[in-house]
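What follows is an incomplete set of chains from the complex, kept in their original frame.
Chain nomenclature is as follows: A and B, assigned in order of appearance, with residue numbering initiated at 1 for each chain independently.
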Amino acid sequence: VKTEMKKIAVLGCPFDSTSSYRSGSRFAPAVIRNTLREVEDYSPHLDGDLRDIDYCDEGDVVFVNNDKEQALDLIKKTVRGILSENKMPLVLGGEHLITLPVVQAVREKYKDIKVLYLDAHCDLRDEYLGVKLSHATVARRLLDFISPGSLFQFGIRSGEREEFRFARKHGILYDFSRKKLDGVLKKIGKPPLHISIDLDILNPAIFPGTGVPDPGGISFDEFIEFIKGLKKAGIVAMDIVELSPPCDHTESSSFLAATVMREMLILAGRRKK
Amino acid sequence: VKTEMKKIAVLGCPFDSTSSYRSGSRFAPAVIRNTLREVEDYSPHLDGDLRDIDYCDEGDVVFVNNDKEQALDLIKKTVRGILSENKMPLVLGGEHLITLPVVQAVREKYKDIKVLYLDAHCDLRDEYLGVKLSHATVARRLLDFISPGSLFQFGIRSGEREEFRFARKHGILYDFSRKKLDGVLKKIGKPPLHISIDLDILNPAIFPGTGVPDPGGISFDEFIEFIKGLKKAGIVAMDIVELSPPCDHTESSSFLAATVMREMLILAGRRKK
């Protein structure tokens, strides 16, 4: 696959209807865009500047929150359209379930896609409260059409015993560290990559604004160090999910989410001509 | 129909997945029960005491929030069960859509049921964002199986022009006042009544804790005066919906919801033997 840098197309997916505890991630795309304007364009972490990056904003997918199938279908179609224009989608959730239609569309184009899955939670249940399509099952649903060897979960710290057993059995789990990432990248070579960033992988100290603030988690510095390892990996699609603005009283979670978006744009985007 | 006072069965329906703006009413049943313990048992408004009332708590219906059909079906079945034991259901939402399965079950038992619908919003759209089953369409869905002459909306202050036209054409709308209520009751005689209380009928000043706090609305004193008119009406089922605890920072909305529940229990419940 060719992995030249592409123009990035930002797409908002304000979907949160399978949230089982505190919902609200439907408000994230609007808040992240708004906060991005308050964040500096320049990243001292990556020594890059948003003003140099070639990206556009395709707005939000419009759907009915409680018609799940329709919503997921619309997301898939919209991402498919972005890919058909040879752009790289950066999808803003919404809850983690939106990763499913995104990866489905991505895989239509990139058959050998590998998925880096950054998350606090396994999301490997086969069903959750009797439901197959849920934020708690999304990683498992990915395995319906990609092999376990194509899924790499980093930073997991919460889940059922059965999920951990399943993940360990299939060798999906990795500690969150640059070193582990480097090892993975070395092993798999340079296939097209999708990176899915569930922001709750970050410590609730710096990211309290999410539905389920599980103790533990990584620091912002660890996150930056990790993504530096992806500079020359062949990222072809990205998503950033699970900011819940109503849970973010101090706006520090929104600033973090917007900063993560800036870093990913600078990391994966091509320079303007 | 016989309208003797019955034992009341409280039932929680923590369903809020069609909320289009701020959801959170799924947390209401737990919060209302909890707050009721902080509210006095005695109502000086009705001169009655909760300690005298014969009621029980049947807990919550357990369902998956985002599987709408399943959830509504379970609610209907549970209410049917309560009615089959000759109890009077007092259903705590959740969003207003839960009124649909409740009234469906009630009508199976009481064919000539009339519905008093207290709300800020018409809820008379035929569909909302392409969806037939929604908090914004629930009154219209009731009209799929009861006639417009059986639906009485009080306190409406918000809706689309088309909804108001429809409502006026079918004579559904009434100003919120004791006098209007007395007129209605005089006209319809004493059929079995369902009363559906969307708490957002109250002024956001006293009830800010709801998804869509529309300006205007009634005072608590007006509400009390209104329900006094129902003392001898034949209430056979009730629901109280749309408290959203995450929007209720001061807990004043929760106290109001719990107090409304106390008043309805005292108003409609039979005395313990």
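The rule is simple: contacts are C-beta pairs under 8 Å (C-beta built on N, C-alpha and C of every residue); 3 or more make two chains touch, one makes a residue touch a chain.
Keep in mind it's a predicted model, so treat the numbers as computed, not measured.
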Complete-assembly copy number [criterion: all chains share one sequence; 2 shown]: 6
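The working rule: only the chains that are shown with their structure count from here on.
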Subunit A-subunit B separation of Cα centroids, rounded to whole Å: 40
Show which residues of subunit B lie in contact with subunit A when the two form their complex. 17-20, 22-24, 63-68, 70, 128-131, 134, 246
